[in-house]
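First, the structure itself, so that you have it in front of you.
Here the complex is missing one protein chain, while the rest keep their positions.
Order of writing sets the chain letters: A, B and C. Residues in each chain are counted from 1.
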Amino acid sequence: MVKIGIIGAGRIGKLHTENICYNVKRAEVVAIADIHMTDEIKRWAESLGITRCYKDYRKILAEKDIDAVLICSSTNTHAPISLEAIQASKHVFCEKPVDLKIDKIMEVIDALKGKKLKYQVGFNRRFDHNFRTIRQAVEKGEIGDPHIMKITSRDPAPPSIDYVKVSGGLFLDMTIHDFDMARYLVNSDVEEVYARGDVLIDEEIGKVGDIDTALISMKMENGTLAVIDNSRKAAYGYDQRAEVFGSRGMLSTSNDKPSTAILSNEKGTMGEKPLYFFLERYMESFRDEMTSFIDSIVNDEPVAVGVYDGLKSVMIGMAAKKSIEEGRPIKILEIEI
Amino acid sequence: MVKIGIIGAGRIGKLHTENICYNVKRAEVVAIADIHMTDEIKRWAESLGITRCYKDYRKILAEKDIDAVLICSSTNTHAPISLEAIQASKHVFCEKPVDLKIDKIMEVIDALKGKKLKYQVGFNRRFDHNFRTIRQAVEKGEIGDPHIMKITSRDPAPPSIDYVKVSGGLFLDMTIHDFDMARYLVNSDVEEVYARGDVLIDEEIGKVGDIDTALISMKMENGTLAVIDNSRKAAYGYDQRAEVFGSRGMLSTSNDKPSTAILSNEKGTMGEKPLYFFLERYMESFRDEMTSFIDSIVNDEPVAVGVYDGLKSVMIGMAAKKSIEEGRPIKILEIEI
Amino acid sequence: MVKIGIIGAGRIGKLHTENICYNVKRAEVVAIADIHMTDEIKRWAESLGITRCYKDYRKILAEKDIDAVLICSSTNTHAPISLEAIQASKHVFCEKPVDLKIDKIMEVIDALKGKKLKYQVGFNRRFDHNFRTIRQAVEKGEIGDPHIMKITSRDPAPPSIDYVKVSGGLFLDMTIHDFDMARYLVNSDVEEVYARGDVLIDEEIGKVGDIDTALISMKMENGTLAVIDNSRKAAYGYDQRAEVFGSRGMLSTSNDKPSTAILSNEKGTMGEKPLYFFLERYMESFRDEMTSFIDSIVNDEPVAVGVYDGLKSVMIGMAAKKSIEEGRPIKILEIEI
Partner (left out) sequence: MVKIGIIGAGRIGKLHTENICYNVKRAEVVAIADIHMTDEIKRWAESLGITRCYKDYRKILAEKDIDAVLICSSTNTHAPISLEAIQASKHVFCEKPVDLKIDKIMEVIDALKGKKLKYQVGFNRRFDHNFRTIRQAVEKGEIGDPHIMKITSRDPAPPSIDYVKVSGGLFLDMTIHDFDMARYLVNSDVEEVYARGDVLIDEEIGKVGDIDTALISMKMENGTLAVIDNSRKAAYGYDQRAEVFGSRGMLSTSNDKPSTAILSNEKGTMGEKPLYFFLERYMESFRDEMTSFIDSIVNDEPVAVGVYDGLKSVMIGMAAKKSIEEGRPIKILEIEI
């Protein structure tokens, strides 16, 4: 049994905890730390049989019986806690992004050198049933050489302005998942990025220096021409689709829905909206990424999504930002490590 | 060029005429007869270059240069005009049903014996792109032996009560197409019929002795279990679907629509209603059945849908009627020829 | 917390147990009985924290702290154990069918009289997301008065001949779910049944007196004309669809699939097969039916599927059998209670 400490008991920390308790074998959560440890969190932990509840995550790092930690605290703490956890010889699962700054991620990469520790980054969508089916088909050569890739990623509603302010911007907060998906689907790195972005949904987002709508075209190293389109607000809900077109065929996925029911009446034929948001849409992928993390530890195998993937997606995001600032395509090589 | 005379210039007569003029090769309409020949019909005929317009169809039968006639007059005249046309050595395309009475159809069958004349019945749906695809796949063995067949046939709106009165009833007016379709799709005759029918849409239909909703189960001679469901009124429009399930797979078709457009909004995802009614839905099939009739004449080949098919569908309709009257399954053999 | 004893640790017993442990709140499994209690079962139970493992289910019935039992043993034991459990004042969740004989079910009904016990029957499909969506729409009047209902239920592969022998026959083993679904979807009882059945898949099934393909038409008490089609073997896998057509529209559902991925290549556009069989397809419904059972106990509310539903579906199955034997439609009233 892999013994796990959770750092950060917010929404995503709780989700991972419950998944480990109910749905992941060979792992158990033994301790939880949260800078705002409350009675509510304690009661919830107790109901899951978890008795060690701390305010200070360092207590978790100090406990010898804990094998691995999940870093689910706020983004700016990901890298520093990662460094301390590595120092304490804990395996680490770190929510995305590792950090908004490249040098901080590089410090984590350096710290991992020579260590026999697993370090997985929370790009859960790689474990999604739809996207995984595309990747597997691409790997098997079912569509031949990839030529064109289209990723659509639109949220049902924008986050609060307070969140937007500290989010790192659309590209590092939202598109970062799509950048990782692009790399994953065709198993290739990005070579060059050209991005356009605008404020079409909420002027407040513009006032704090961010955008809410974007179209990013990319050249992948394997020659694939790729495009990602983003919106912070789709009237019909969470839109998560991908299409990879190659020399021998195409793979495309559509949105998951609550049911397959179609209502036909005098207005037409009506289906349901997509599953509401990432918690509903990617529920299974969260379970599968955690199982994969535990398997990596138990079987001493490489993690499915490593710190290098965390670095790359941030670099692409920075290239996209720079592309908008300078109004020209940016090569990933132009981003300094 | 096959020279054609049209008998009956109502909606379907005009449709066939225009199809021959515009879309069927090696045929031309040279004369039109209608018991209510009007100036409007004459002007329409003239615009198509047709100058011979008669009140009496016998004038058409008397003209030596006319090779074939299309009988598009009212149902009760189909059989008598067929007999006269055969007598006059004309090839015949007769709208369905040949007659509502079996002995009248038998007279036509007898009259055709020993004659080298083509006689095609207007079961246009056999030429529909969707249903033909099923039939061809069944023939090629793509689904193995057929086990279960489901035909859904629902109209967008019931006909007028005046029409219902003389229609011969739901089974001989509407379901007759579906009976023919059942025989066509699995290339087998019907052995036994069990029908249920009800008046669920319009009480007036019940008052004139007809039904507006029906469910007919059938055992085909090749062992397929089949079901047809009918309604005179589908809120979402004309519903024409079929499904054949066999030992190796299933073929199913859905409705044709005006466009593939889907509107996604806060209510869900919405597609258009099916094409409105038989004129829109089966437009191409009307052209193809006429081309097939002309080809049969020109190439001296058997017609695709003969008088025997016209007979069989009426016999199944009678068995369905009898099944409702007697509350039991009826073998086709019980229907006297 | 509702304390639960499991009777029968086969596939379905284990599934319910794990669901309660992982996914159902306010309930815990405290004891398990199986006539063939093995070390394997004990280890499995222990891994779930369940320490009381018995060969004799009577031990469970004798334990005062146990509130409810799940009867997951073989069909012929359902009724007798139900009676004993009721006698022991346990709430009961009983897998379907309650019994293959009506008088046995009536004994259970009688035993429940005057008792404040919950008795739920395992018609899990009532909790399926697709079918529930139809039922809710029908209840809200979204399709007006139901006129026609079509239920397709086909298995990916027939069970073993040994199972077929003791199954009670297609209608009581397989179609029983569809009979219950018919009653559920339009919220009405069945009035009359006409069934056709055949052996089209495996002659061995015929040799032991059963059928493998069936088409059942029914008249519901509310006037709906309904049809169920069954096959023990669909080449493309588990086929579970329903369609309810009414005066104002239609609701239809299609099969759930492992992913939404479509592969387009020189052969056409290809989607995946449906989820393999009932364990995959109805996974969520098993969880939801158990949650519903526990809720009924905790909130002292009526169960969602009661013993009366268990009785009715068996009566319809018997009417279907009788219909095939006598070659005529059978009214449910003709089945003696």
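Everything below uses one rule, namely that contacts are C-beta pairs under 8 Å (C-beta built on N, C-alpha and C of every residue); 3 or more make two chains touch, one makes a residue touch a chain.
Just so you know, these numbers come straight off a predicted model, no measurement behind them.
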Identify the residue among A:Ile109, A:Ala157, A:Leu225 or A:Ile335 that touches the chain left out of the display. A:Leu225
So one chain is hidden, and I want to know which residue out of C:Ala235, C:Val298 or C:Ile335 touches that hidden chain in the complete assembly. C:Ala235
Sole contact to the chain not displayed, among A:Ala235, A:Leu279 or A:Ile337: A:Ala235
Hidden partner chain, residues of subunit C it touches: 234-236, 264-273
Missing-chain contacts mapped onto subunit A: 143-145, 147-148, 150, 152, 154, 194, 196, 198, 200-201, 213-215, 217, 219, 223, 225-227, 229, 231, 233-236, 239, 245, 247-250, 327-329
Residues of subunit B (touch criterion as defined above) contacting the omitted chain: 22-23, 129-130, 132-134, 137, 142-143, 248-256, 258-266, 272
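Please note the rule applied: only the chains that are shown with their structure count from here on.
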If we look at subunit A and subunit C, which chains touch each of them? B
In angstrom, rounded to a whole number, how far apart do the mean CA points of subunit B and subunit C lie? 43
Between subunit B and subunit A, distance of the C-alpha-averaged centres to the nearest whole Å: 58
Which subunit B residues touch at least two other chains? 234-236
